[in-house]
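With one protein chain held back, the other chains of the complex are shown just where they sit.
Then we have subunit A:
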Amino acid sequence: MLQEESDLSLIIAQIVQKLKGSNLYSQLERQAWASLQRPEIKLESLKEDIKEFFKISGWEKKLQNAVYSELSVFPLPSHPAAPPEHLKEPLVYMRKAQGSWEKRILKSLNSMCTELSIPLARKRPVGEQKELLNKWNEMGTDEPDLSLFRPVYAPKDFLEVLINLRNPNYENGDSLSFRTHLGLIQVPLKVKDIPELKECFVELGLNTGQLGIDDSTQVPPELFENEHVRIGQKVLAEQDSAAAQQYIRQGSPTALRAELWALILNISSEPEDVLYYEQLKTNVIQHDLLVDSLIYKDVKLTASNDDYYFVFEDYLYQVLLCFSRDTSVLSHFAYNSASPPKSYIRGKLGLEEYAVFYPPNGVIPFHGFSMYVAPLCFLYHEPSKLYQIFREMYVRFFFRLHSISSHPSGIVSLCLLFETLLQTYLPQLFYHLREIGAQPLRISFKWMVRAFSGYLATDQLLLLWDRILGYNSLEILAGDAQK
């Protein structure tokens, strides 16, 4: 009991520490000072009165939402003596695998850089800066020569790494048994089985109404849809993050989705946020990075050729180029098994003082990366808001889809979950596919890595992502792939 209490107070202290540096804190402080003018605030009961005021004016709700948001990414309680690497990834062999994978990627990037004699970064001449600024809203019209650039890696390369992942402490034995896992992933991670999944995802059960199923034309709207929409509007009026997250497990009505997601991710688009985005934009204008060409190439290869998303090409550049310069993304590496690649100023290789993270946000894009952003363009049209939503989605969910970790929402667990479900519940299909040389994971891997973006129709994709937000977990991707 005492341990739990001290754990809790530790967590509270950490969250308070985190929030103290945030914009919300200074706003609350300002509000508190301003409220002293109000007649209902009396000196004798200052604390209670201010608290009351906060409750009525909705500021308490905002604070609640911020705390809730922090809790969503808060790591599970662990041993106090655990080193920070354990926060990123507790299993040594996974850490090692991720480390060597990163080395490979960086090597590939550096060799491309040397081959093409293009610097990793350079300052743009003034003329070029002006030109880019003019073209900022229509970068898609540019047709730079990208033939020499190749994506640093594609999902299938990553799959090969995962297939070869082994736990050195685990001896499987050569004998085949009923329990032998016949899929590609051969690491002993715990994944949920159907009864556990049913318990976890209880709102997706047959007895509960769902948008996407129970709002089809055959079902009269009175049965489910109307009430669901009404509740959604109420949730938005209350501005309650936790309630929104619970609500969205049954799907979000089209008209409310953009606001609901913003509420759940706690994105509020203050002037400071817009300013921050503008700053990133300035960074893009002033400096050209090698990664920019990779981003261009990726957008041209994937999103521009997509029947749905080609329209949003320009937005993708505006988001992804800024994303690669955003150093605030580096903070997510505290709980990401990956580490940002380091690059050294020319001639100072190995000297830590001359090391910089490259790209500045530490994320090297791979083939298909732009598809994480594309569906969001359906919902958000203001560039800075679109940017914030994407960034938050990335640091909460998407990063897990391309880093090696033992986290239950990590891609390794998702693959294992998929294969296990398939082998257990559709064994005939599983064996048949293996017989004809098509391991099912090879087919479904690319769907899961992209969170189904580009593989599902947009309306269905958005319903799927509703559930990811609602359950704060990517396990639903494996379930969906299995279906």
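Going forward, a contact is a pair of C-beta atoms (placed from the backbone, for glycine too) under 8 Å apart; a residue touches a chain by one contact, two chains touch by 3 or more; residues count from 1.
Basically, contacts and distances are computed from a predicted model.
Chain not shown in the complex: UniProt lists it as "Tubulin--tyrosine ligase-like protein 9", one of "ATP synthase subunit b", "Tubulin--tyrosine ligase-like protein 9", "AP-3 complex subunit beta" or "4'-phosphopantetheine phosphatase". Checked against the hidden chain, the listed residues A:Met112, A:Leu379 or A:Ala481 yield one contact partner: A:Leu379.
Looking at A:Asp7, A:Glu40, A:Glu138 or A:Glu278, the residue that reaches the missing chain in the full complex is A:Glu138.
When the missing chain is restored to the complex, the residue among A:Ser45, A:Ser100 or A:Asn305 that touches it is A:Asn305.
From the options A:Ile105, A:Ala258 or A:Leu426, the residue with contact to the unseen chain in the full assembly is A:Ala258.
The chain not displayed touches subunit A at residues 137-138, 140-141, 143, 216-217, 220, 254-255, 257-258, 304-305, 307-308, 310-315, 377-379, 381, 458-459.
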